[in-house]
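Here it is, the structure in full.
Removed from the display is one protein chain of the complex; every other protein chain stays in position.
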Amino acid sequence: MAAATHAAHAPHDTLRIKRAGLWLFFFSETILFGLLMSARFFLEGIEREHLDQALGVGITSILVTSSVTAYMAETAIEHDRRGEAMWWLLGTIALGFVFAFGVGYEWATAEFSRHEAFGTVFFTMTGVHAGHVLSGVGLLALVAIQLGRGRFSSKEHWPISGTIMYWHFVDIVWIFFYPTLYLV
Amino acid sequence: MRRHVIAAVAVWVVLTAIGETLALADLYPTVGSSEAEDFDRIFRILIVMGMPVFTFVIAVLFYCVIRFGSFGKPSEDGPAYRGAGLGPRVWLAVTGSLALTVMIFPGLTGLAELQPDKSGYGWGESNAELVVRVVGFRWSWTMEYADAGVTVSTAQGKELVLPVDTHVKFEIESTDVIHSFWIPAFRMKIDALPGRTTHMTVKTTALGRFEDDDAYRVQCAELCGLDHSTMTFPVRVVPRAEFEQWLQSQKPAATAQ
Amino acid sequence: MGSYRIGWIMAVWLLVLIAVDFSIAQWVDHKQLRFSLLTIGTFAEAVPIAYYFMHISRVWRGEVH
Partner (left out) sequence: MYALFSVASGLGTGLIGFYLGLGLVAIVRGLTGHDAYDEQVSITFGYVFGLIGWLMGVGMWGAWGREWFGLRTYWRKAPGWQRYFTFSPDHKVIGLQYLVTFIIVFLLAGLGAMLMRWELMESGMQLFNHDQYNAVMGLHGILMVAVAVAAVVGGLGNYFVPLMIGAEDMAFPRLNALTYWLIPPVAAMLLSTPFLGGIEHGWTAYPPLSVVTDSSQVLFGLAVITFGLTSILGGLNFIITIIYMRAPGLTWGKLPIFVWSMFVTSWMALLYTQGFAVALLMVLLDRIAGMSFFNAETGGDPLLYQHVFWFYSHPAVYIMVLPGFGIALEVISHFSRKPLFAYRYAVGGLLGILGLGGVVWAHHMFTSGMPNYLHGPFLVATEAISIPTGLVFLAALGTIWMGRLWLRTPMLFGLAVIFNFACGGVTGIFLADVPTDIHLQDTYFVVAHFHYTIVGGEIFGLFAGIYYWFPKMTGRMYNEKLAQLHFWWMFISFNVTFFVMHWPGIQGMNRRIADYPESLENVNLFVSISAFLLGASFIVFVYNMVYSWIRGPVAEANPWAARTIEWQIPSPPPVENFPEPPLVKGHPYDYGVPGSVHAVFPGAATLPAGGGGGQ
């Protein structure tokens, strides 16, 4: 409210402020995920446990692909192609769900228990990450609904851009988690 | 300006002299080991080194408050020193070299004495003449003289008996939560962790016992719950011959169990 | 200035790198070397995403519209 009163004489670049704020939030989250990764290396060193490698590479490819579709959605709305953006968004959501199911399948079939050290870090890291994926899917669904109501345009689409940035960030986190858990 | 500098330096010198004199006071508990002598020495060195720094701040503060202070609103502004010249660089150089000095001596040199090898933890050589295995549990200790096969715990005359003039190595473990093995008279402490063994070496130098002096006690120094404050264990340092006798007297009791 | 072409190039780049990472993990036995190679591979994926997908440079360059 106060900000609105003053918009007249304080021409701050509000979009830039929002963008920088979001980046700082990612920065802060990076520390959170970084600490979880450090905990994994602290407890296990650079030893690898047995995991379903095919599943790992599969869900990683799916999440990375969803990042590409999310980028396409943003590009589409920047060119005012709402219908196309909608399809890309729905594709992203679908891939996000597939990823989440993949993690769930891995949980259900894991050969280790959560009561031992590797299981502890594995379930914690994938769990915290999956929570971010699901919240990302939720946010994408919300912006998709608003897009369907015709709210965004090439001039004003910050909620889409912000949500998609968040989606990319979650993807980057997995790009680090995947080798940490499966490959190292 | 020069007048003020001279006066402030005089205040500083006087305060430092007073401070250093007070620092000579015997602040320390009973000295029971060579580690304790080292601790007291290094502590004194640090007081002697730190005192002029402390009194410098105090001297400038008091001098300025008394000479330049007023309770009424000042009628003019002070001189517009910005402190962009040589002053801050000199300050940086002086504080930097002071910090460097403390890091090296007594910091790193003391640390090198404290940790003569990678696994040892304690001043002096780690070629221990006596090894005591210590197990901490909530809320007491078990002392095990491994070579002699003697175990002392709450049930059997709760007392940690050590020979004088001996390098003693403690191997410390815990069965439940984190404890910390600390004997104030020896000025040494190390945590007792579940799942790993920590080490600590001391060289006893003086006779003493808990009944006369409570610095001769094992004290848990890491919060471990309900009875943390009473998780103590008396210590007695005795002549070597007496120690051997005591150890023998404990043996049958241990085997009888 | 989002461009579809960047999206397709990135898609190929990322999937290739995932395949490379996967192969490193299967065929490099030396642990430290494997760790270092994977670290490099990971950053090679993350940095382009931050730059091309997340438009990090807009924080200091401002919006392009």
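For clarity, chains are labelled A, B and C in written order, and residue numbers in each chain start from 1.
By our rule, a residue touches a chain if its C-beta (ideal position, glycine included) is under 8 Å from a C-beta of that chain, and two chains touch if they have at least 3 such contacts.
Please read all numbers here as calculations on a predicted model, not as lab measurements.
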Touched by the hidden chain, restricted to displayed chains: A, B
Candidate in contact with the missing chain, chosen from B:V9, B:I58 or B:A206: B:I58
Contact residue for the chain not shown (choose from B:E129, B:D147, B:D176 or B:E244): B:D176
Those residues of chain A which, in the complete complex, touch the missing chain: 1-3, 5-6, 9-10, 12-13, 16-17, 20-21, 24-25, 27-28, 31-32, 35-36, 38-39, 42-43, 114-121, 123-124, 139, 142, 145-146, 149, 151, 159
For chain B, residues in touch with the removed chain: 1, 4, 27-29, 38-39, 42-43, 46, 50-51, 53-54, 57-58, 60-61, 64-65, 68-84, 87-88, 91-92, 95-96, 98-99, 102-103, 106-108, 110-111, 113-115, 118-119, 121, 176-178, 180, 182, 184-185, 187-191, 193-196, 198, 214-215, 217, 219-230
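Following the convention adopted for this analysis, only the chains that are shown with their structure count from here on.
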Length of the line joining the C-alpha centres of chain A and chain C, rounded to whole Å: 15
Contacts with two or more other chains, residues of chain C listed in rising order: none
Complex contacts: residues of chain C adjacent to chain A: 1-4, 6-7, 10-11, 14-15, 18-19, 21-22, 24-26, 31-32, 34-35, 38-39, 41-42, 45-46, 49-50, 52-56, 58-59, 62-63, 65
Complex contact set, residues of chain A against chain C: 13, 15-16, 19-20, 23, 46-48, 53, 57, 60-61, 64-65, 67-68, 70-72, 74-75, 78-79, 154-155, 165, 168-169, 171-172, 175-176, 178-179, 182-184
